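Left out: one protein chain. Kept in place: all the others.
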Amino acid sequence: MGNQPKRIALLTSGGDAPGMNAAIRAVVLAAHHFHIEVLGFFHGYNGLLENDPTLLDLSAVNDIIRLGGTILKSARCPQFQTETGLKQAANTLVKQHCDALIVIGGDGSFAGLLALKQHWDGQMIGIPGTIDNDIDGSDATIGFSTAVNTAINAIDKIRDTANAFERIFIVELMGRHSGHITFNVGVACAAEQVLSFENFSADNREQKLKQLAQEIASVQQTRHNSYILVIAENVWPGGATALARELKETFAIDSTACVLGHIQRGGSPDAKDRVIATKMGVAAVQALINGENEVMIAEQNSRMCSVALKQAIQHQKKINPNLVAAHENILAVTAQNQC
Amino acid sequence: MGNQPKRIALLTSGGDAPGMNAAIRAVVLAAHHFHIEVLGFFHGYNGLLENDPTLLDLSAVNDIIRLGGTILKSARCPQFQTETGLKQAANTLVKQHCDALIVIGGDGSFAGLLALKQHWDGQMIGIPGTIDNDIDGSDATIGFSTAVNTAINAIDKIRDTANAFERIFIVELMGRHSGHITFNVGVACAAEQVLSFENFSADNREQKLKQLAQEIASVQQTRHNSYILVIAENVWPGGATALARELKETFAIDSTACVLGHIQRGGSPDAKDRVIATKMGVAAVQALINGENEVMIAEQNSRMCSVALKQAIQHQKKINPNLVAAHENILAVTAQNQC
Amino acid sequence: MGNQPKRIALLTSGGDAPGMNAAIRAVVLAAHHFHIEVLGFFHGYNGLLENDPTLLDLSAVNDIIRLGGTILKSARCPQFQTETGLKQAANTLVKQHCDALIVIGGDGSFAGLLALKQHWDGQMIGIPGTIDNDIDGSDATIGFSTAVNTAINAIDKIRDTANAFERIFIVELMGRHSGHITFNVGVACAAEQVLSFENFSADNREQKLKQLAQEIASVQQTRHNSYILVIAENVWPGGATALARELKETFAIDSTACVLGHIQRGGSPDAKDRVIATKMGVAAVQALINGENEVMIAEQNSRMCSVALKQAIQHQKKINPNLVAAHENILAVTAQNQC
Partner (left out) sequence: MGNQPKRIALLTSGGDAPGMNAAIRAVVLAAHHFHIEVLGFFHGYNGLLENDPTLLDLSAVNDIIRLGGTILKSARCPQFQTETGLKQAANTLVKQHCDALIVIGGDGSFAGLLALKQHWDGQMIGIPGTIDNDIDGSDATIGFSTAVNTAINAIDKIRDTANAFERIFIVELMGRHSGHITFNVGVACAAEQVLSFENFSADNREQKLKQLAQEIASVQQTRHNSYILVIAENVWPGGATALARELKETFAIDSTACVLGHIQRGGSPDAKDRVIATKMGVAAVQALINGENEVMIAEQNSRMCSVALKQAIQHQKKINPNLVAAHENILAVTAQNQC
């Protein structure tokens, strides 16, 4: 173990996710345990360009496990995508005597890591932190569980008022280009219908609009009740607002659009996200000590493991097909018949 | 007390508010205590037109104190505003042998009560239930406290991600035409700025836009931090979305608009709303027994009292001027200097 | 205004309460607005003995409005109750050039302030911060609202499992020697029975035990349901655990005792506590500027005012009699008949 790193650079990048602070804490605790220093860089990859890091000692991470957001902040960094930017970042790491770099973020952040590889030869580890849960190779990403819980708590409230007025709501959820959040929230909220990439393509837009209109009309005729449709962002051109307008204009159906928005990114992480973030942070330091490089820490079947970064960014993780099938074939069809 | 009512009609009307179920329960419990029956009519005043009520016994209200929404449902009722509608409603009350009518709702619902007076001579009591807190004569209305808490929980989450990215958010809150929700939420969330009817008129739109732009620019230059502006619905033409667009187009300022929407109407009522709803429900039945009529149950200085319905709907309740002054003169000005 | 203070000493004392940080922030913001410095002393009055304060600038209070606990910490301080301790504290205030002292705490902390008066002649202001709500002269104290909400959220969960098993629970709540928390929680949770100082004295212990046993037996015979009794700490010798044991031993009644405990002290303050703490913090600084002394900032009928400290600590605040009467005469009696 003579080659174990002496100083780790650490940053959070991409969209922030609840649990990132728990991962930061775990990296710092584990590193301290193995007598390794941790330098925190701020604002994602910008921190490597700005070269103004902070030494993260134990007191810096005291009681942060339960805080939303990230104490290291995050930001886009277009400069980092240039040759000059990458060189500058590599320079900073050399100047700061960092042997290793741990990045907590999503697939875009991991692509950044691999690009940096050409200019710097330290060890590189990725920790999957994104509410979207779309990283291939890990059963879960930090932040997903909390985001889903935040969304269902919000929709439970919407259900109350929807029931009182027997109204139709179209609730738009985050998730970039995958339906992990949308399908889990839809099932967990007993949404009458779910619209996501997995069960809809924009080619069938007119057909889908008609189908939704018929479904809603049928529900309204046969029973007094609310109707909640959850849709993934980016799945319907113009989003929930456009869909509500089209239902009104084409089929004279009144509905209320709700875009849940950034509340899904914040909040104290739930237990799942704190635990997985802690396990991943510890595992990342252990992986460094084991000499691993260019890997992402992952959870597969409840065990920590490593996945090549290249592989992790190649595909987007598919949603559990059982969940889609159960909803499509049984739950949605039956739920709409509740009287 | 030979004249005490034997059968009360009960309905919820207007926008639903957390705590309405607690009020329903209290009316039923108190009525049962005094050997009075309670008939529940559904969907607001529509229930009086449809004449399909339910006898509310004790088991019907068991464990509903903590439920959001209203088990009696609510709805708009344009028909009730016609002479025919009013007569039909009066007919129902006579046919159902109701001596009294209790309506839980806002000022629109109370105006409906007074209109009905011309066609029916039973006792009439209003209980102020609206998240907007805009009913003159009562220190609080059922649902306001919960709505404010729901909003601050949401904005606390937004603050997390706003801090992580040092972003500007414009969060739009409910409140119809008053700033009770907006100012309380703004102060409770340490919002950097609050925009409501009390401190802004649309005439000053251009001037305000410029002022906001300067303020934001100044904050961004002098410190790394987030900036949250909360605005009341209906106060800025086009709402938060339009304001964000104007800031971008005119001053090249990036901000994110969030419309919190209907989550503010739902959710389990907080302790304050459950307690006040319970006190008001009990007081409403006691007022009927005392022979009162055409009054609204109110809380003034922590005591239950009655206010003439006519008076209650005459003016909109003003917001606590201390709160506005404290925010305008001290909090907002100082908060923007935090470094 | 030539005599306005230039430097304020600030500390939190006694049991911590959610919202204390919001009050600290408001004092610092308002002081900054009027160009006054604020020195924060740690661990209650111990901080005055230790003489190791921190200058609280705007950045020190950034984003603390939503944090539970107190960043200035709190602690018992027996030494402060001695002549030597008081002199030492006075010395510190002189050495640190403090013109004024603001203490956020309960009546014990205010008594401390008055004792210090003999040794120091600066301005003294108390801000009522205690979850017990037992300070005479103010309609509300900082922390009470949050503590009540925390308790009802916990009891709502207990109700779920109590319903599932049709069980009897005895839930013990905080409140020292007053029933503000217990009665409000009892009403808000639709507790079948409430036991507090206002409706029970230990002299009637045997009689009360028998009455409870009869009531519970009667409920169990006539209907399938849960039964929740909330009791104030210190009201029954040995607390909830002893009461459950006595019910078992004397009447063979099975019940489960739950002592909610310190969860009632923590958590992010709710909107009410954040707003009132903010108003009180601003008002405290304004009172200093107005030359007031030996007063407590209070809220009466939604307005800020000042109350002589002497008066504030003379009596314990009585609970709203309407609430007790409504519960005792109507709610409890009726609720037990639910089938």
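The chains carry the letters A, B and C, assigned in the order they are written, with residues numbered from 1 in each.
Everything that follows uses one rule, which is that a residue touches a chain if its C-beta (ideal position, glycine included) is under 8 Å from a C-beta of that chain, and two chains touch if they have at least 3 such contacts.
These numbers were taken from a predicted model, which means no experiment stands behind them.
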{"item": "Displayed chains contacting the withheld chain", "value": "A, C"}
{"item": "Of C:Pro237, C:Gly261, C:Gly291 or C:Pro321, the residue in touch with the unshown chain", "value": "C:Gly261"}
{"item": "Which residue of A:Asp139, A:Glu166 or A:Glu215 touches the chain not shown here", "value": "A:Asp139"}
{"item": "From A:Leu58, A:Ala202 or A:Ala242, residue that would touch the chain that is not displayed", "value": "A:Leu58"}
{"item": "Contact with the hidden chain (one of A:Ala17, A:Met124 or A:Ile152)", "value": "A:Ile152"}
{"item": "Identified contact with the non-displayed chain, of C:Glu83, C:Asp121 or C:Glu166", "value": "C:Glu166"}
{"item": "In subunit A, positions touching the absent partner", "value": "25-26, 29-30, 32-33, 58-59, 61-63, 65-66, 139, 145, 148-149, 151-152, 156, 159, 163, 184-185, 187-190, 225, 268, 270-272, 274-275, 278-279, 282, 300-304, 320, 322-323, 326, 329-331, 333-335, 337-339"}
{"item": "Sites on subunit C contacted by the missing partner chain, in the whole complex", "value": "12, 16, 18, 67-70, 73-75, 150, 154, 156-166, 169, 224, 256, 258-259, 261-267"}
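Simple rule for what comes next: only the chains that are shown with their structure count from here on.
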{"item": "Central chain of the complex, centres being mean CA coordinates", "value": "B"}
{"item": "Chain centre separation in whole Å, for subunit C relative to subunit B (CA means)", "value": "28"}
{"item": "Subunit A and subunit C, separation of their C-alpha mean positions in angstrom", "value": "40"}
{"item": "Euclidean distance of C-alpha centroids - subunit A vs subunit B, Å", "value": "35"}
{"item": "Set of subunit A residues in contact with two or more other chains", "value": "none"}
